[in-house]
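All protein chains but one are shown at their positions in the complex.
Residue numbering begins at 1 within each chain, and the chains themselves are lettered A, B and C in the order written.
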Amino acid sequence: MTDATPVSGVTPRGTKPRKRLTPTNIMLYGTLFVASVYYLLPLYVMVVTSLKGMPEIRLGNVFSPPVEVTFEPWVKAWAQACTGINCDGLSRGFWNSVQILVPSVVISIAIASINGYALSLWKFKGSEVFFTILIFGAFIPYQVMIYPIVILLRESGEVLSAITGTKIRLMGSIWGLVIVHTIFGMPILTLLFRNYFASVPEELFKAARVDGAGFWQIYFQIMLPMALPIFVVAIILQVTGIWNDFLFGVIFTKPDTYPMTVQLNNIVNSVQGVKEYNVNMAATMLTGLVPLIIYFASGKLFVRGIAAGAVKG
Amino acid sequence: MNYYKTTTAAVAFCAAGAVSAAELEVTHWWTSGGEAAAVSEFAKAFDATGNTWVDGAIAGSGGTARPIIVSRIIGGDPMHATQLNHGRQAEELIEAGLMLDLTDVAEAEGWTDLVNPTSLLDSCTVDGKIYCAPVNIHSWQWIWLSHQAYADAGVAVPSNWDEFVSSAKALEDAGKIPLAMGQQAWQSSGAFGVINVAVGGPDLWNKINVEKDAEAAAGPEMAKVFEAASAARAMAANSKVQDWNQATNLVITGQAGGQVMGDWAQGEFQVAGQVAGQDYTCLPGLGVNEIISTGGDAFYFPKQDDPEIEAAQKELAKLLLSPEVQVNFNLKKGSLPVRGDIDLSSANDCMKKGLEILAAGSILQSGDQVLSADTTGQIEDLMVEFWNDQSYSAADAQAKYAEIIAAAD
Amino acid sequence: MAVTDGAPMMSSPTSSKRPNRLFKNLTAKIATIPMIFTALVVFIGCTVWTIYHSFTKSKLLPAPEKWVGLDQYERLWSTRRWLVSIENLAIYGFCSLVLSLVIGFTLAALLDRKIRGEGIFRTIFLYPFALSFIVTGLVWQWILNPQFGIQGVVQRWGWDSFTFDPLNNANIVIYGILIAGIWQGSGFIMVILLAGLRGIDEDIWKASRVEGIPAWKTYIFIIIPMMRPIFVTALVLIAAGIIKVYDLIVAQTSGGPGISSEVPAKYVIEKMFQSQNLGQGFAASTMMLLSVLVVLIPWAYLEFGGKRRD
Partner (left out) sequence: MTNVTVKDLTLDFGAVRVLDKLNIDIQEGEFLVLLGASGCGKSTLLNCIAGLLDISDGEIHIGGRNVTWEEPSERGIGMVFQSYALYPQMSVEGNLSFGLKNARVPKPEIAKRVARAAEILQIEPLLKRKPAALSGGQRQRVAIGRALVRDVDVFLFDEPLSNLDAKLRADLRVELKLLHQKLDNTMIYVTHDQVEAMTLADRIAIMRGGVVQQIASPSEVYNHPSNKYVAGFIGSPTINFFEGSIMDSGGEFLSADMRFPLTGYEATQGALTARPAWLGIRPEAVITGTDVAQQPFTSDIIVELVEPMGSDTLIYTTLAGTAFRFRMSGKATVAAGDALTIGFDPAQGSLFDKSTENRL
């Protein structure tokens, strides 16, 4: 065991001299490097392809960097690509996605945070049952519920119309989609908030109640300010989730209001003559840009948030 | 939201003393080059009436688009007009009272006398009322052959299916794909249908598809059809594209010998600037049985509760069948017009062949007209598997096919 | 200031009338109406509705009066496409569970070894998670394109016999999808597990070092067992994602070649809307639900059934 000590009679002193190229380190960094290639390859291919012209692509190497850099595919993807006779590219879908995104994120998080708060601090008879159903709901395949929800939205639209006297349509409108996103975002967000609020010292809550604060006062004045980090996490999760949604976007909106992912799929599948891989890749990049920016900008918060939410689960 | 926009627009036009005008949202799945050019003829004509065509194209195939169309109609947010293959797809929607009755337009315009073949209008008719406007006749029974590919391979362009099969080897040796095929289900199923009519003859086809004769489906005549399809499958083994027009592109560029595809493929040749008889050849009924099926596209008009819109919907319906629009649209689309009374002298060779066959009355009903969507879906599932799995034996596929026919409704 | 645990503070013990239970925590109940609605009407209501209609011959429109019993299920289980879908889901599900956990944990453990550039590596591994399945599917479709993608490039390098065309080979297409799925999701699992690793008491590591236990043994015998709850969380998150696989398939293969990469979710959507056979779609979705329950109930029982210790 003691053979590890000095090789050449040097008295061990100070920091143990370490070889940089130990087998362990080679393995470690080697593995990380190989993994990095796997994770980065698609991004590289996307960028490279989107900057090539079609003749170059036909030469047939997805990995070779563009000889002549052209931004035309990007321009085309953003403003000119056609679906049917509409040739305004992805730009329309981008704004639609923004319009869908903002209310969906705000409403879904508002409701879920209140749920989480009530479930962790204001338990009532049956609250756990509802929560359990909710969590089970997260596992129910969407397909099971889509059709009834279509009907539900139609009927609620009619009921609302009758009450308000004006014509309200939930199906096909942005609000219908907002409701759907709120419903399907609810399980995971509620879980996130419930776990977070459950970790708040109960004394704080008790002290506030002794001071006479009620449900909403405690929520707005004590819990909300404390929960800021988890709100950031929820926002990040929802923004990426809703931006990336395809299934609901395709079923619950119409061409006017198609979100970007749906339009991306439309553009990519609208083949006119040959497939324009460069335009497709540019469109793909454009669609992925928003969540990527959010991700890179939020960096550590994203990670910290996932940790806070998921680990306790 | 839309409702608000349209009313204000309408009010504005009324104030100006013009005829009523509305924005109509029209959904369809015509997104390839030729298709988009054709549909813009509709839009142009409709916009000329002072109304506005709001295009709601859904890319992919009818398979992608139909769920969206149907779910919107069911969800209470119907578009103002929509493409559907006429036939049995809209049956239930009509029965549920979700579609606008076009009988008065049809009567005023005399559709019953104009539309040829009459079966097209029959498919639009439920309980004596007309619910859709047929816009074109599409037939599946064509094979498109690339002159360049055969020139490269050093063989003559075949003039019928048998020649095509025997020339496959030469093409393969020249590094070509004998038969270009997209891998989507409807293409597999369609190509099989074509082979079915060509090899088995129209009577067999009718017996199985119209009379749902499962015995015929399992019979020896049909076995030959499956063998032929299996041979075609082998010829298409190297065709790895998804979309039909990518496959067509293989033919256009001479990478493939031929493609079994409906007459809409013609639009692609046209967009590519190719000339029938010179750059490519089309053989109706695969050059065996010169017969065409007369399916096609039709427009349905989901019921709205706004009289302004309804008026505009009827105007659009009228427009779609007007002679001028029919000519312009069908020339671009490569399909045949639904009216027998218009002049198509500017049509190309292939289209003229089709018109002749139509005039001669060698017609079949289309699969959409005789089979329910459910049965069609099952056949598509079977066919897409059969065409893409070389190990799926013809006999197994036939047995499964007979089962589906036996259960068809 | 001492407040007894759980005792309702609002009600004074002297009053003879007990406050109505219904009104206890009334605000909380009102505030959670959206949740209660979602749980009861959407999750339960819609599910029951769907299950009921799976026993009917509903076609384009729901037809509750056309009761046909188990017909739809009989047809479902004799449909090849469905069987292929189930098989694919099983293969994809199993592989993706195992690979996500193995890759996720390996990367997390490597990043936890106090390496240089941890932030950069983590960013690289996690960014795909921000992208949609549509984007993921399209990119990998392009990379795996036999003509232009990896296969083509390797062949051009001179290795002519090299074949790697998962998207065009029915036998391995599901693994082509797996490559993309893992690419998209494993970073997320890594982050969760990394957070779990960071949550492990430093002293445990010190103790094992003092005892001379090699790092890999410490991971296997001490750290991983300690992280069981986190693994369960990760497992549940992966499983929930697997069953919903739809977008990825639509974008990457559309179920092809043939029907070799079909999945249940796609079957359901297409039967429901495209084939206009709601009853069949509902039957298929009910089977999906059933398979979820088969996995979920034993887990929930193990997790919550016994009294929670600790």
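One rule holds in what follows: a residue touches a chain if its C-beta (ideal position, glycine included) is under 8 Å from a C-beta of that chain, and two chains touch if they have at least 3 such contacts.
Small disclaimer: the values here were computed from a predicted structure and weren't measured.
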item: Displayed partners of the chain not shown (whole complex); value: A, C
item: Selected residue (touches chain absent from view) among C:66, C:156 or C:209; value: C:209
item: Of C:159, C:221 or C:301, the residue in touch with the unshown chain; value: C:221
item: Residues in chain C touching the chain absent from view; value: 201, 203-204, 206-214, 217, 221-222, 225-226, 228, 309-310
item: Residues of chain A in contact with the chain not shown; value: 1-2, 4-6, 11-17
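By definition in this document, only the chains that are shown with their structure count from here on.
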item: Interface with the most contact pairs, given as the two chains involved; value: A-C
item: Rounded Å distance, chain A centre to chain B centre (Cα mean); value: 39
item: Between chain C and chain A, distance of the C-alpha-averaged centres to the nearest whole Å; value: 15
item: Chain A residues counted as touching two or more neighbouring chains; value: 147, 151, 265, 268
item: Multi-chain contact sites of chain B, meaning residues that touch two or more partners; value: 67-68, 71, 74
item: Touching residues on chain A, where the partner in the complex is chain B; value: 82-86, 147, 150-151, 153-154, 157-158, 167, 169, 171-173, 176, 250-252, 254-256, 265-275
item: Residue numbers on chain C that touch chain A, as the complex places them; value: 1, 3, 9, 21, 24-25, 27-29, 31-32, 34-36, 38-47, 49-50, 62, 103, 106-107, 110-111, 113, 115, 119, 121-136, 138-140, 142-143, 145, 147-150, 152-153, 156, 183, 187-188, 191-192, 194-196, 198-199, 229-230, 233-234, 236-237, 239-240, 243-244, 246-247, 250-251, 264-265, 268-269, 272, 278, 281-282, 284-286, 288-289, 292, 296
item: In the complex, chain C residues that touch chain B; value: 59-61, 75, 79-81, 84, 146-147, 168, 170, 254, 256-260, 269-277, 280
